[in-house]
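As you look at this complex, bear in mind that one protein chain is not there, while each of the others sits in place.
Right, subunit A next:
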Amino acid sequence: MSPHATRRVFTSKGQTDGCSPPLSLIPMAQSIRRDSPELPDFSLLKRLARDQLIYLLEQLPGRKDLFIDADLMSPLDRIANVSTLKQHEVDKLYKVEYKPIVSTSDQLCFLIRPRLQSVKWICDVVNADKAAGKFRRYKLIFTPQKFYACENVLEEQGIFGDVTTDEWGFHLLPLDDDIISLELPEFFRDYFLDGNQRWVRTAGCVLHLLHSLYGPFSKVYGIGRCSKMAYESWREQVEEGEQKGRDGEIGSVFLFDRDVDYVTPMCSQVVYEGLVDDIFRIKCGCVEFGPEVTSSDKSLKVMLNSQDKVFNQIRNEHFSNVFGFLSQKAKNLQTAYDKRCGMDIKQIKTFVSEELKGLKQEHRLLSLHIGASESMMKKKTKQEFQELLKTEHSLLEGFDIRECITFIEEHINRQCSMIESLRLLCLLSLTENGLLSKDYKSMKAQYLQSYGVDHLPTFANLKQLGILVEQPTGETLTAMENKVGKLVNDRAAGKLTDAFSSLAKKSHFRALSRRLNLVPKSDEEYDLRVPKDMAYIFSGAYVPLSCKLIEQVLERDGWTGLEEVTRLLNGQEFAASGCSEADGKARSDTQRTILVMFLGGCTFSEISALRFLGKEKGYKFIIVTTAITNSARLIEALLDNRA
């Protein structure tokens, strides 16, 4: 048996003999190397959003009740807390629940995403009031923008004149020093599955906003059709507005379509932050730890970002290292506490006033993360999980595929988690360039029998995206190519929807993996404590394709030399120099600040990989994403059994 089975197995070995902290962790306390540039200050974005919101609220003077879309609750909390809202005469806060309302206020304000469902609900509310002879003032605030479709619904329902509408241009929420999120999880499904391009312009706006605040950018690279469209939309907006020459704080920009790399988000995450997300689900930079973690009977909401000193040191670490680090940290803490034993009164006084508070804080955080690690350990060091990881790694490597299929079948037959099974199927299809027709049919049948036939549309969705497909037999392939060929000849060739282009889309993962060396040679032991490349985020089994592409493009300063790779990825790559001419040395610092924008979401593992890359190469990455995603979220977005 080849050693790959042993080296990547996720054992608890790390914690038992890992009393001394892993080497990589020691310099992490001062993790910013001398040559990594400083990050621009993104809290400005928050201030802008808050000011605009307050302005909008004051447009409706007097006391009012505020209704908020459920998924806007957490982002709003990060921008303006309840007391700020109260200051601006918001009386009560309600969640939009699509039920009749109970508010008694005569002014209602709705803060919603531009969704038809919400607008229809508001129409119902207004019409119910009308029927009851109640007079109220209504104000709809759409964020980040309003769509004509929404206004159309208002018009159809005959209440266009009864409400006022506004836009809250809340495009960007800085989740952390280097992560900015659009908080638009529906971007993925809307664009990639439904072929609805309504958010493309929003992406363009985001670029425009960042450009006007932190630009100009010196170079823009991108891959994927959405990226290209977003780029064009941005250019259009730049040309319309006036340009001012000044020093930018951001060097290059890299735009990345999620559909270029589905493999990476489909893998189980084993870096601490990713794992926390997979298990507890981080929502808007905040996680709710249940009683099993807090070792009390209450659950606790915790912000996870660089402010949390303990978390900041372990977030990017492979999970096997985390426990060792935490225990070492605990020991250090104890020593710090113990210091006070030999102290006289005066020293104790300074100790209490200066250090104790910090120590207490650290203590609290430490116990929390230890609790979380333990809880994760319980779940993840089980035999099953290790088998799962082993299968994933085999799939990535293209090894023992039959065995993997058996494993997946067993997984399905045992009716383990529905999402997990689907994820494995997807990973199989993605890495194997589609399933054999025979396999596809049998596994689909087994899946549907195990989890219900209502998943049938989900399979259609996955097929449409090219995530879970049947290998075409010779005959159907030519038929399909004819169809696509015919479409390409059309005048609107460039504007084909993804629905059609994905018919021709093939995953060439195997070829890509060879060309980009995504799966490291398996004959040497991979020391997870001293990572040597980005593969560490997947236990040394796989370098994420997305991050590898970014690395390669930055290294080559463009796509030259990657022609074969982009051909395999279905082209659509572009590189353009920005509007500012780089003037040499003076700005070399900002040149190494790179903004990466993921259209369709990115995972914490990818962020960790980019942070690692940044440290290695002296770059500083700023991640802008439509939403933080992971395998479960990705698949849930494509489920269609809810109808």
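The rule is simple: a contact is a pair of C-beta atoms (placed from the backbone, for glycine too) under 8 Å apart; a residue touches a chain by one contact, two chains touch by 3 or more; residues count from 1.
Convention: contacts and distances are computed from a predicted model.
Missing chain, UniProt protein name, picked from "Latexin-like", "AP complex subunit sigma", "Vacuolar protein sorting-associated protein 16 homolog" or "Proteasome subunit beta": "Vacuolar protein sorting-associated protein 16 homolog".
Touch with the chain that is not drawn comes from one residue among A:Leu44, A:Ala128 or A:Ala149, which is A:Ala149. Contact with the chain that does not appear here is found for just one residue of A:Leu53, A:Cys109, A:Ile159 or A:Met229, A:Met229. Of the listed positions A:Arg198, A:Lys283 or A:Lys617, the one in contact with the omitted chain in the full complex is A:Arg198.
Annotation for subunit A: contacts to the undisplayed chain at residues 1, 5-6, 11-13, 16, 116-117, 120, 147-149, 152-153, 190, 194-198, 200-201, 229, 232-233, 240, 383, 409-410, 413-415, 442, 445-446, 449-454, 456-457, 460, 490, 492, 495-497, 499-500, 640-641, 643.
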